[in-house]
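Take a look at the structure below.
Omission of a single protein chain aside, the complex is shown with its protein chains in their original locations.
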Amino acid sequence: MTPEPHWQILLNSALVNNFVLAWFLGICPFLGVSNKVGTASRMGAAVTFVMLVTALATWGINMLLDTVGAPYLRLIAFIAVIASTVQLVEMFIKKTSPALFKALGIFLPLITTNCAILGLALLQTNKGYDLGRAIIFALGSGLGFTLALVLMAGVRERLELADMPDLVKGTAASLAVAGILSVAFMGFAGLGS
Amino acid sequence: MSAPSPALAMTRTLVGAGVVCGFLIVVAYELTAPIIQENRIEARQAAVFEVLPGAVATATFQLQADGSLQAVPDETTAGDLVFAGYDAQGGLVGAALEAQGMGYQDTIRLIYGYSFDKDAIIGIKVLESRETPGLGTRVETDPVYQANFDALDVSLDAAGQALANPIEAVGAGKKQHPWQVDCITGATISSKAIANMLGTSAAKWMPAIAARPEALARPEGAHVQ
Partner (left out) sequence: MSSSSPPTTTDEFIKGLWRENPVFVQVLGMCPTLAVTNSAVNAVAMGLATTFVLVMSNLAISAIRRFVPKQVRIVTYILLIATFVTVVDYAIAAISLPLHKALGAFISLIVVNCIILGRAEAFAGKNPILPSLADGLGMGIGFTGALLTLGVVREVLGMGTLFGVALFPAAFQPWVIMVLPAGGFFTLSAWMLVFNALRRRQRALSEPA
């Protein structure tokens, strides 16, 4: 059983198995904050950042739980870690860079309940990645999330101007667009082999 | 009853909830752990029987750092494992091994059976895959592709350290030698991926087990269905 090479993990997590379009993780922010390209890219940056920190933290937690022999506490520990990570990141950014805080501020609390973050922690554990691979995986997933969000926002900015029946406007239209994006991303399959 | 101070109330709530939750989780874990483990062993055994026709009992062995094989309990999951299959008389039918690698969409995990008599791979079963339904999944159903693994040659070279002929994926219908794998048109990447996985795994394992079936002799208390 040879471990996956790093470039393969990066490519797979960002494109082939895109978190939003193939794994359906982080659909809520995907539908919620994807109406402007500007906000979408900032949200993507915030999520990527939190993902990197979470990958690091959950990797440590996993080591700890494995040594203690308490795998059943994993879920609770992950939730606690993610919630406190988001808090810490928020406080840290507020202290060090008020400008960045202004840009990301409102998104940070939303990230706690973003299933993409918990999903990342769980997948990383299931796949048994070491620290280096976990970081690469988090980076790829974050980039993929950002890419999906920005693409979606681009389409939706145009849709605003389109003349659609009232019935279709809103969630139904966004979901159909997401479906088309997902079909487009299927073209990336096979890249990693 | 006077109202407790807020700090005390908070601590009380959190500690109380923590204790109750911890208790619930541990109870659930203790109750289900043996059942889950049994399910896992059964699933693995069923897979071994499928890739080693004729086997009715299994035992689990672990490859040690010095190259020797040691019998380990069936619930072992870590390390380099090989599953031996035995017939009703206790004779060795063959060895089953797990392999994994990148497919079209995601990692494919499979188990394959090796027969000492034929010195060949005699069956594969995909354990986990997220290949495209109807296209990539044909590696599991296509009878022509499956026929590749009726007897896929993995014999060793004279030195016994490497495969005499590495497993090779070829275009559909181009198979000429017993070590070649015919790919499926329309599922080229998936079928190639499986051939590559088998190649890598066999190259590692065959030198360790092929020459000494006696190392996999049936231990006392092998798992019988």
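Letters A and B mark the chains in the order given here, with residues in each chain numbered from 1 onward.
To be clear about the criterion, contacts are C-beta pairs under 8 Å (C-beta built on N, C-alpha and C of every residue); 3 or more make two chains touch, one makes a residue touch a chain.
What you are looking at is a predicted structure, and each value in this text was computed from that prediction instead of being measured.
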item	value
Touch criterion as defined above, residue of B:I25, B:L63 or B:A172 at the omitted chain	B:I25
Hidden-chain contact residue, picked from the options A:M63, A:M91, A:L131 or A:L175	A:L175
Interface with the undisplayed chain - residues on chain B	6, 9-10, 12-14, 17-18, 21, 24-25, 28-29, 31-33, 35-36, 39-40, 43, 128, 132-135
Contact set of chain A toward the excluded chain (per top definition)	21-28, 31, 72, 75-76, 79, 83, 113-115, 118-119, 122-123, 126, 167-168, 171-173, 175-176, 178-180, 182-183, 186
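FYI, only the chains that are shown with their structure count from here on.
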item	value
Whole-Å separation of chain centres (CA-atom averages), chain A against chain B	31
Parts of chain A lying in touch with chain B, wherever the complex brings them together	1-2, 4, 8, 12, 16-17, 72-73, 76, 127, 189-190, 192-193
Chain B - residues contacting chain A, complex	21-22, 25-26, 28-29, 98-107, 132, 189, 192-193, 200-201
